[in-house]
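Worksheet: the structure to be examined is printed underneath.
Excluded from the complex is one protein chain; the other protein chains are retained at their positions.
Naming follows writing order (A and B), and every chain is counted from residue 1.
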Amino acid sequence: MTHDFFVMLSKSWGLFYLIFLFGIAVAYALWPANKEKFDRAAKSIFHDQDEK
Amino acid sequence: MFGVHKKLERNSIAFVLGVIVVASIGGFVEIAPLFTIDETVEADPDMRLYTPLETAGRNIYIREGCYVCHSQMIRTLRDDVERYGHYSLAVESKYDHPMLWGSKRTGPDLARVGGKYSDEWQAQHLRAPRSLVPASKMPNYAFLDRIQVQPDKMASHLRALRTVGVPYTDEMIENASADTIGQADPDGDLSDGVYDRYGAETNVRNFDGDMRKLTEMDALVAYLQILGQLTDLPDAPGVEPSSDTPSEEDNS
Partner (left out) sequence: MTFDFSPAERDAAIGTSFVAILIGVVMMVSSQSAAFTTHGAMFFAFGVLAFFGFAKDYNKPQAQPYSRDVYYDTPIKLGILLSIAWAIFGFFIGDWVAWLLAYPDLTFDAAWSSFGRIRPAHTTAVIFGFGGNALMATSFHVVQRTCRTSLPGRYGPIFILLGYNLFCLLAVTGYFLGVTQSKEYAEPEWYADILLTVVWVGYFFVFLNTLARREEKHIYVANWYYIAFIVVVALLHIVNNLAVPVSFGDTKSYSAFSGVQDAMTQWWYGHNAVAFFLTAGFLGMMYYYLPKAAGRPIFSYRMSIISFWGITFMYMWAGSHHLHYTALPHWVQTLGMTFSIVLLVPSWASAGNALLTLNGAWDKVRDNATLRFMMVAAVFYGLSTFEGSFLAIRPVNSLSHYTDWTIGHVHSGALGWVAFITFGAIYSVVPQLWKRERMYSPALVEVHFWLALAGTVIYVFAMWNSGIIQGLMWRTYSENGTLTYSFIESLEAMHPYYIARAVGGLLFLMGGLVCAYNVWKTISSSKIVGRVSTSPDGVLEGAA
C-alpha cells in the first residue's frame, strides 16, 4: 500500500462512489411512489397529542 | 435499488450503518493517504528530538492554552514567509503529539521564534508582556516562576511518547530526570549527558536567570527557544516567496 496508491484510490473511486450513492439517495427522495408517504410524514407531526 | 432503500429506511439499524459508511468514506479518503506520507516527505535524519525539559515546556504551552492565540504554522504565502520565516514543513512537526498549528493569530506566529529574542526577554515578556510591549493583549504568566518542574516525572512522559512513535532511546528515558536538571545547569555535572544524548546544538543554559531552582519558566523558555530550530531548513527563509508558493509535498 503506497502513498500513490491511496491517493489514486481517493481521487478516483472516492468520487465515483460518492456520486453513485448520492444518486441513489436522490432517486429515493424523488421516486413518485414515495410521494404519498412523504406527505403523510410531513403532516404526522401535527397528530401527536401530548398524552397518548 | 428502490427496494433496498425502502428497507434501509424502515430498518433503523441498517440506516445507522448507512450513515456510518457514507460518513466514514470522506474521512478515510482525506486521512488514510496521509499515513503513508512518510514515503513522500524526505526523511530527515537530523531532526532533533525535544529534550525532557523542552517537553515539559511544551506541556506548559499546552496547559496554558498559548495555542489559542498563537499559531505554529507558517503558510506558503509571501507575507507569512516575510513576517515569520521559511514556511513550515511537514517534517518539522513530525514528533509533535499533538501538533500545535493553531487556528487563530491573536499574537504572532511562533513556529520560528526560537533564537529571536534573548532568554531574559522571553522570561520578562512572559512575566509581564506589557512591560515590554505596551499594546500587548497577552496574559501575565508570572506564576510560572513559582512552580517547580518535576524532573523525576519526565521518564514516564518520554516512555509514553515512545509508545506513540517518538524514537527516544532507553538511555534517554533512563536519564530523563538527570537531563531535565542538566539542561538548565550549564556548569553542573549533568550537562555533558544532555549534549551526548540530544546533540551538540542543544541549548544548555539557565533560562530564567535564577540558578536556585528549576522552574516552569525555565522549561517554557527552553521550549520557545527551540521552536523552528530542530532541523536545518533546505534553504534560507524567504528565498522563494510568492503569493502562493506550493509546498514541497505538493503532489497533485
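The rule is simple: a residue touches a chain if its C-beta (ideal position, glycine included) is under 8 Å from a C-beta of that chain, and two chains touch if they have at least 3 such contacts.
Since the model is a prediction, treat every value here as computed from it, not as a measurement.
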Contact residue for the chain not shown (choose from B:N59, B:Q124 or B:T231): B:N59
Absent chain, residues of subunit A that touch it: 7, 10-11, 18, 21-22, 25-26, 28-30, 35, 37-46, 48-52
Touch list for subunit B against the chain that is not drawn: 9-10, 12-13, 15-16, 19-20, 22-27, 29-31, 33-35, 37, 40-41, 59, 62-69, 71, 73, 75-80, 82-83, 87-108, 130, 133, 135-143, 153, 156-157, 159-161, 163-166, 243-244, 246-247, 249-252
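Please note the rule applied: only the chains that are shown with their structure count from here on.
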Inter-centroid spacing, subunit B versus subunit A (mean Cα positions, whole Å): 41
Complex interface listing, subunit A residues touching subunit B: 1-3, 6-7, 9-10, 14, 17-18, 21, 24, 27-28, 31, 33
In the complex with subunit A, residue positions of subunit B that touch it: 1-2, 5-6, 9, 22, 25-26, 29-30, 32-33, 36-37, 39-40, 251
